[in-house]
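Right, one structure below, let's go through it.
Missing here is one protein chain; the remaining ones are kept as they sit in the complex.
So, chain A:
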Amino acid sequence: MTTGTQAPQTPQVPQHADTFANRLVGRIRLNGMMALAAPLLAILFAGLVTSLVLIITGHPPIDSLLAMVEFAGMPRTMVGIINLASAYYLSAMAVALGFRMNLFNIGVDGQYRLAALCAAAVGGAVTLPKPLHIALIILVAVLVGAAWAGIAGVLKARRGVSEVISTIMLNTIATGLGAWLLTSWAVPVAGSNNIGTKPIGESGQVPGISLIPGAPNQVFGLFLLAVLVGIGFHLLLNKTRFGFDLRSTGLSEPAAVASGVNVKKMIVIAMLISGGMAGLVGMPQLLGSSYSYGLDFPPGFGFTGIAIALIGRNNPIGVAFGALLWSFLDVSQNILNFEKVSPEIVTIMQGVIVLAVVIAYELVHRYRIVAEQRRVSRELSASARTEGAAA
């Protein structure tokens, strides 16, 4: 009971989910060796560009880079790298969670700073038995981060405000609000012009771990928090029904809607989780060495997190490598002064890596899509009857 002679076939080009932006933020997977090849090529390329810049400025490229690697190999530096990477990792995972659902949380920076400030103030104000004290501080940080990001989530769900705009604005507001809160809560820090929150008592401090043998300093105890967040991220996204809904929404919103996902609710929840993770960014530092939030608390981790999430394709393992790489470059650039090389060369390298990674992923993705479609049609044509040229 058909009318025509030949059935119409629409060309099956994946048009919707398969956009450059989607590939960029890793909602589309790259498999196996390809996933590894792309970033390695990109780092190699970045190394070449940096070498070129070094040569142009009259420095020996190999020696400079070797000096960085050598410096990074020292136990003391390795601890520094891991400590910095913990914060980078948490920040990047917070960004990654949003990315996986099409949300661009630029506000991680404001979220973690505000969260760290409030957590430090609460932690300094109370004294509790050890595990409870730590748990309370972390809980406050998570709640404040989540609430701050949640504002952007509610604005988007209710009023359609782009989360890009609202989180940027919330960053600025967080800076002002943080400064005001700090002056209201702060006590002078002895022996400096700095002011900070009342230091957190011993019961709220997390002891370091002697992870690297021979190092005089210790890895932040809450380095383990970053590891837990990574594992939790993987479980949440890949193993739970909630995570499936979240990924579906990121891959194709219309399909998610048709499948029964309440996208607005999803936006708010995703922003809350992302913000909660952002709240953790300052914790390793706060509970591991500063014990107080002052004017010198490091800013900018939120923006670094975006770059690292891109390098790591929003994948917990990939981001771990990205965070370590970034941290390695940041920490070991200090040695370049001794080599009479401007440490800013590292900033060039970081920039080139991000650009090169984006381009490399794109190339690899194009190759993979074509290869997979060829493979499917080949395997099908091998099994006698084929279904047409569509795939």
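In this section, a contact is a pair of C-beta atoms (placed from the backbone, for glycine too) under 8 Å apart; a residue touches a chain by one contact, two chains touch by 3 or more; residues count from 1.
By definition in this document, contacts and distances are computed from a predicted model.
Undergrad: Leaving aside the chains on screen, match the unshown one to its UniProt name from "Sugar ABC transporter ATP-binding protein", "TerB-C domain-containing protein", "Peroxidase-related enzyme" or "Serine/threonine protein kinase".
TA: Of "Sugar ABC transporter ATP-binding protein", "TerB-C domain-containing protein", "Peroxidase-related enzyme" or "Serine/threonine protein kinase", the absent chain's UniProt record names it "Sugar ABC transporter ATP-binding protein".
Undergrad: Which of these, A:Asn217, A:Ser252 or A:Ser289, touches the one chain of the complex that we don't see?
TA: Touching the chain that is not displayed is residue A:Ser252.
Undergrad: With the full complex in mind, choose from A:Phe45, A:Phe244, A:Phe303 or A:Tyr367 the residue touching the hidden chain.
TA: Considering the complete complex, A:Phe244 is the one touching the chain left out.
Undergrad: On chain A, where is the contact patch with the chain that was removed from view?
TA: Chain A touches the missing chain through residues 1-4, 6-12, 14-18, 22, 27-29, 239-245, 247-248, 251-252, 254-255, 257-262, 369, 372-373, 375-376, 379-380, 383, 386-391.
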